[in-house]
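Here's the structure, in structure tokens; my notes come after.
Coming up: chain A.
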Amino acid sequence: MLLLTPILLIPLAAALLCLLVPWRRVMEWINIVAFAATLALGVQLFHEVLAHTVVTEWNQFFYADALSAWMVLLISAVSLGTSLYAGRYFRRDLAAGVVTPGRVKEFSVLTPVFAAGMFLVVLANNLGVMWFALEATALSSVLLVALYNRKTSLEAAWKYIMLGGLGLALALFGTVITYAAAVGQGGGGRLPSFNWSHLMTVAAQFDPRLMQLAFIFVLIGYGTKAGLAPMHTWLPDAHSEAPSPTSAMLSGVSLKVAIYALLRFHILTTQCLGTGYSRTLLLGFGLFSMFLAAPFILVQSNLKRMLAYSSLEHVGLICTAVGLNTPVTIFGALLHMGYHALTKPVLFFAAGNIHQTFHTLKFRVIGPGVVQVLPVTVLFMGLAAVAAMGLPPFGLFYSELTVLSGGFAAGRTGISILILVALVAAFCGLLTQLTRILLGARKAECPNDARTWDGVPAMGLLVGGLLVVSVWCPVPLLQLIHQAAGIIGGKS
Partner candidate 1 sequence: MNPAVSTPIPTEIGSQIIMLLAALMLVLQLLLVVQRMLLTNIRLFALQSLMLSAIATVVAYYYNATHVYIVAGLTLVGKVIFLPWLLNRLVRRINIVQEIEPLFNAPTSMLICGGLTLLGYLVARPFTTLHKLGNNTLAIAITLLLTGFFLMINRRKAISQVLALLTIENGVMLAAVALTTYGMPLVVELGIFFDVMVAVMVLGILVYRIRESFASMDTGKLDQLKG
Partner candidate 2 sequence: MKPDTFAIVLQTALLMALAPLVTGCIRNWKARLQNRRGPRVVQPYFDLIKFLRKDMVISEHASWVFSAAPYVVFITALLAGLMVPMVAIQAPLSLFGGVLAVVGLLALGRFFMALGGLDPASTFGGMGSSREMTIAAIAEPALMLAIFTVAITVGSTDFSHMVAAEQESGWDMLNPTHLMAFAALFIVLLAETGRVPIDNPATHLELTMIHEAMLLEYSGRYLALMEWGASVKQLVLMSILVNVFLPVGLAGDGSLLTLGLGLAFFLIKIFALSAAVVLVETVNAKLRLFRVPDLLSAAFVLAAMALLSTFLFH
């Protein structure tokens, strides 16, 4: 029975349906159902993968190993949360007259396309197809970013597409050169296939120099999409200007999908050139991103931008952890991916509520004393923020400490110390900023059309999931992550 194909087709079908049906409610429900279905299939896939490490379809056109399965789970979970949240969010926007019904339709059509693109990225076997899928996600998300059609949102979208497009072009070049490297080893001749599963087997004989060149382009290309500094500049703009559900998906999974693509090439390069090369580059970019993020968080004056920078910091951590390149750190990185994917959307949802209540994201206008206006939202935001700051009992604490332990165990003390410093700095920033706006007593009474339980289903779903996975992480899941880490870091 087919498994990967439906995961891919269901969202597309949903998009098509949304295009056809005129009723908004129906569109919302279509999305919710579709993503619930993909989530279910994801779980199914996850069992399959655990059972026999790899699932392939259409003579290996689709290819899912532990890594893909893990990504599929994350993508469908976040998308489900998003579609749960989006409904009421746009109802309020429509009520406020910020968007037109047409735009809302656009959203509910494009979101599944966006998701489908990401699914294709993680399920495609052919690296070229993977690139093509990433481009698709970029294009669909750029329209989502521009949804509000404000000057600022158009600007953000423009920067996003320009930098993203450029990055993807570079990535394509890298892909082509990889292909060339693959061809070069056979002394020319037709390459049987450009499938990752095949390349893995022969990567050792690639032309090393070409591979080096290729990885540089891929790193900068996909790095741009993943928001690694200094290619991250589009990230805060896009995140802050997009409608909150989209921001949630962007920083929740889209960044990590790009990382995933990067990882695939990292594995190839490592196979070809040994561990030294690509790892060092990842380390450098990761650390740079972490250290760049902290000061921006500290003096940020816009809520969603601050959250975006925090995402930058987490992405940096993930890259650094992979760069440390020990089984433990890679495991930590994947774990971190998951926890962060569950955390960040909640923050963006809460930010969305705040935005709709105060009609701005400027700290000066919002704070202090949001808690007195939106108690429940602030409660969830607080929980998610505690998680994002890497405090127990939430999982990011484990993953960060795991990464550090791995670094120390591998004797890379200096780098681990740097990681810790950056984490602490970011913590201080987030704490100071959030305390400034969330707590306190309101000076001016604000026009408040907020209802207490706005967006609680979505936030509750994700925070609940996060809590469960934090305090009681099901063993099979951990096995899956171990398997995935094995794929990246060589067998642990």
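In picking the candidates, the idea was that all candidates are chains of the complex that A comes from, given by their letters.
Methods note: a residue touches a chain if its C-beta (ideal position, glycine included) is under 8 Å from a C-beta of that chain, and two chains touch if they have at least 3 such contacts; residues count from 1.
All of these numbers come straight from a predicted model, not from anything done at the bench.
One candidate from 1 or 2 touches chain A in this complex, that being 1. Looking at the complex, you find that chain A touches candidate 1 at residues 126, 128-129, 131-132, 135-136, 139, 142-143, 146, 149-152, 154-159, 161-162, 165-166, 169-170, 172-173, 176-177, 179-180, 183-184, 187-191, 193-194, 207, 209-210, 213, 236-237, 240-241, 296, 299-302, 305.
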